[in-house]
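For this depiction, one protein chain was excluded, whereas all remaining protein chains were kept in their positions.
After this line comes chain A, so read on.
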Amino acid sequence: MQLVRSWLNKITIERIQLELMNTAYGSGHASLSRLDPRCLLIWYLFFAIVPWFISNLTVLAGMFLMMVVTTILSRVTPFIILVLCLGLIGQVGWLFILSLFFGGDISSALPLLKLTLKLSVVSLASITVFSGMDPEKISDGLLALGMPAAFSFSLSYGYRILPVLFEEFRNVLLSYRLRGKAPEEPGVMYWRMAAYYLKLLVLSFFPLMLATAKRSRTTVEALETRGFSYGMKNPAAKKLKLAHLKVSTRDIMFLSGSAVYVSLLFWISGRL
């Protein structure tokens, strides 16, 4: 119980905000972020699709190991790993417990373990690419691969605006708390407190919506001043924007290394 409490104390809004800032700005120094974003996205496309079609435990476990290594290389914050673990437990854990309840035994864990492995390979690949790389680089890579400009812009905008929005939301929430009155008794299982905070959470979106409307107008005006929609429809402008993307030896080595490793996995599983 003590352990749980000390864990919960670590999860505060300030800490979450700090971690988000770290995700948005602190990823430039990771060794994987020096790779060409197009190569990394193609690499990701492979690991996002292929695991679904594989049911061999050896291959999946090997891929999982590789993903763990790349995730460590991309220096992801522990907060994101925690969220991932909670999500996996939520998705698969309940299914397992209920199938035990309906007369299954430990053997029902094996197919579910495969599902978990698949899910975690795909998730870790996306963490490696999307949390370990500079948002501008990802967005340029997506643009180069032909995604719509609105989406690739939204991606880098989202990473940058989130800490700001979060700060603003906190201020609104705090001012509501200052003016309001918290329930005197927490109630059974803190339901009164939970209801109070959830109500504040919803109410805070009223001023936030108006403020965000203003901000999005400013954003789009700034974009159009720099010729966003004209430039993105003009091939010459797009080419100029993406001219800095170059495939180097490092990228080729990374891709071929991954390919060799994966084929090795298939070879080993074929021999077993």
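Note that a contact is a pair of C-beta atoms (placed from the backbone, for glycine too) under 8 Å apart; a residue touches a chain by one contact, two chains touch by 3 or more; residues count from 1.
Operating definition for what follows: contacts and distances are computed from a predicted model.
In the listed set "Cytochrome c domain-containing protein", "RNA polymerase sigma-70 factor (ECF subfamily)", "Cell division protein FtsQ" or "Phenylacetate-CoA oxygenase subunit PaaJ", the entry agreeing with the UniProt name of the missing subunit chain is "Cell division protein FtsQ". Residue A:L223 is the one among A:L18, A:L223 or A:L245 that touches the chain not shown. Of the options A:M66, A:V122 or A:L255, the residue whose C-beta touches the omitted chain is A:V122.
Although one chain is hidden here, its contacts on chain A can still be listed: residues 16, 20, 23, 42, 45-46, 48-50, 52-56, 76, 80-81, 83-84, 87, 90, 94-95, 98-105, 107-108, 110-112, 114-115, 119, 122-124, 126-127, 130-131, 145-147, 150-151, 154-155, 157-159, 161-162, 165-166, 169, 189, 194, 198, 201-202, 205-206, 208-210, 212-217, 219-221, 223-224, 229-230, 233-235, 238, 262-263, 266-267, 269-270.
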